[in-house]
Structures are given as C-alpha cells and as structure tokens.
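A single protein chain has been omitted; all remaining protein chains appear in their positions.
We call the chains A and B, going by the order they appear; numbering starts again at 1 in every chain.
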Amino acid sequence: MHLALFLIFGALCVAGALNLLLQRHPINSALSLIVVMSSLAVLYLLLGAEFLAAAQVIVYSGAIMVLFTFVIMLLNAGREERTRGSKMAYVIGFPGAAVLLALLADIFITHSGEFHRVHAGEYVVSTAALSGVLFRDLLLPFEVTSILILIAILGAVALARKEH
Amino acid sequence: MQNHPYIWNYIPLLMQVGIVGLMTLGMVTMSWFIGRHRNLKDKLEAYECGIPAEGDARGRFSVRFYMVAMLFILFDVEAVFMIPWAVIYRRLPAITGSQLFGFWEMVVYLGFVVVGVFYVWKKGVLDWASDKADL
Partner (left out) sequence: METGLFTFLIVNLIKIVVVVVILLMAVAYTVLLERKLVGRIQNRWGPSRVGPFGLLQPLADGAKLFLKEDLMPFAVERPLYVLAPMIALGCALTSIAVIPFGANIQWHGVDLFQISDVSIGLLILLGITSVGVYGIALSGWSSNNKYSLLGALRASAQVISYELALGLALVGVVMRAGSLRLRDIVNVQTGHSLVAFLHWNFFGGFQFVAFFIYLMAAYAETNRAPFDLPEAESELTAGYHTEYSSMKFAMFFMAEYANMITVGCVATLLFFGGWTSPFGHFLSGSGPVSTAILSVFWFVAKVFFFLFLYIWVRGTLPRFRYDQLMGFGWTFLVPVAIANIVVTGLWMGLSLPAH
C-alpha cells in the first residue's frame, strides 16, 4: 500500500516538475508547481509527518502559490519565447548538474551501509510530539521566526513603496 | 481499526479526492455533449452588457492586491506556527515546568507579529479608500 501510494504520488510529483519546465505559459507552470507541492504533501504523509503535510498544503499550495498566480495573472505575463538558452547554462549548468549527480551517487553508493533503513509509515510524528520539541528544545529558533516574519513584513511594505 | 497502519486513515480522503475529481470531470464533459451548440460570433464574444468588447481583460492592477497576498503569506506562516502551540498548550506546564511559561512564549511571539500588523496599519496599506498610503 505504501509502495503503491509512493509510486503514484512520486510519479505525479516528477511529472508536475517536468511539466513546470516544459510549459510555455507561466500560469501553467505555476499550476504544475501546485501539483508538485501537493504531491510532496502526500509523500510527507507517507513518512508519518502529518503536521508537515498539512502545513505544506496550507503554506505552499495555499499561500505562496496564490502570490505567484496573482503576479502572473495581473502583470499580464504572456507566453515566454523559446530561446536557444544562455551560453552560461551550457558551459556551467550542465557540467555542474552532472558533477552534483555524480557526487550524490558516489556518496549513496559508498555509504549505503551506514544508513538506517526506515520503512515508510514506521514512525508517526503526532502534532503534540512535534510541538513538545518545538516549544521546549527549539524555543529560541521559534521566537526568532517571529522576528523574521516582522522583518519580512517591513520588507514587503518597503518593496511596494512609491518611488520618491 | 486500531490495527491498521495509520496511512489507512488517509486513504478514504485520497479516494474522495479522486472520486470527486472524476465526478466534476464527468459533469463538464457531459454538459459539453448534451447541450446543443449553435455558435454565433456575437454569442461567443466577451460579455460586456451587449456593447462590443473594448480591448481585452489583460491589464495591470493596484499594487494593494499584491500587498494583500504578500502579507497573507507572512501571517499565514505565523498562524500555522500557533496551531502546534495550541495543541500542546494544556500540557506545556508539565513539559516546561512552569505554570505560565507557555503563555509567555506565545506573548513574545505574538508581540513581534502585532508590531508588524500595527506598522502595516499605520503605513496605510490596509486602508483601501485613501490615496495617501505610501504605496
């Protein structure tokens, strides 16, 4: 059951990500990103992270992507034109991606014995357990988050200011 | 039902999403094939109360809408952080060892956010009627 769900939603996630890259209209790309985010939420759910899954849907699919669609819809962003791609992408991008992939593969192969095998659905982290850690051991990061939000609010207001 | 792995609780939810999705798809398809189509040029133009349409509806809009979306993200993150706190609030005295520690945790957290709300308010971002806002 876990495997079936993982395969379905993993495939959906990858398909959404590919579609995101291949679509020419930004709004279609944004919608594919929503599909990616939502299938990621299901994958979190499979790993037993209930709260994280819900937060993923509420914050990413619900809030951040709304801003994306707003910007795309209202700035009148049209279809993008096909270009040959920048030179930088060919010179640095592809070799860079290849190196990264090789590095990751190498680490996985050489260290595969040291990983603890975790089966999907083995651990279930309840919201209460999560908050027990968050509000005792991780209290400082939690409070700093609110300062971060405050700074972001100031930034948002500054961003929208009239130019003087 | 207790013996099932926990993911079984979510399977009906996923099934519901699937069934409802299929149903809405069926509705859209059926209505396309059931109704007859008599396409006239006037009928298929954008509706502007019978007057020929002026331009199209692709323009720019007030920056306030973006502001609302941006502020929504920030406050939504804040609200999401409050929910785990609320879940455990009853048990926090036992965890932290102090009667009101959990309360002050949230007061500090909310304090910063309230400063943010107040700032945005005074900047006139939330006042949709005035043109004096610094936008």
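Note that in this section contacts are C-beta pairs under 8 Å (C-beta built on N, C-alpha and C of every residue); 3 or more make two chains touch, one makes a residue touch a chain.
Computed from a prediction, not measured in an experiment: that's the story for all the values here.
From the set A:5, A:63, A:134 or A:153, the residue in touch with the chain omitted from the display is A:63, counting the whole complex. In the full complex, chain B touches the omitted chain through residues 1, 3-4, 8-13, 15-17, 19-21, 23-25, 27-28, 30-32, 34-38, 43-49, 53, 56-58, 61, 65, 68-69, 72, 75-76, 79-80, 82-83, 86-91, 93-94, 97, 99-100, 102-103, 106-107, 110, 113-114, 117, 121, 126-129. The omitted chain makes contact with chain A at the following residues, 1, 27-28, 31, 34, 38, 50-51, 53-55, 57-58, 61-63, 65-66, 69-70, 73-74, 126-128.
Criterion: only the chains that are shown with their structure count from here on.
Each chain gets one centre point, the mean of its Cα atoms, and the points for chain A and chain B are 18 Å apart. Residue ranges of chain B in contact with chain A, taken from their complex: 5-8, 10-11, 14, 58-61, 63, 65-67, 69-78, 80-81, 83-85, 87-88, 91-92, 95-96, 102, 105, 108-113, 115-116, 119-120, 123, 125, 134-135.
Contact residues of chain A toward chain B in the complex are 1-2, 5, 42, 45-46, 48, 51, 55, 58-59, 62-64, 66-67, 70-71, 74-76, 121, 124, 127-128, 130-132, 134-136, 139, 142-143, 145-147, 149-150, 152-154, 156-157, 159-162.
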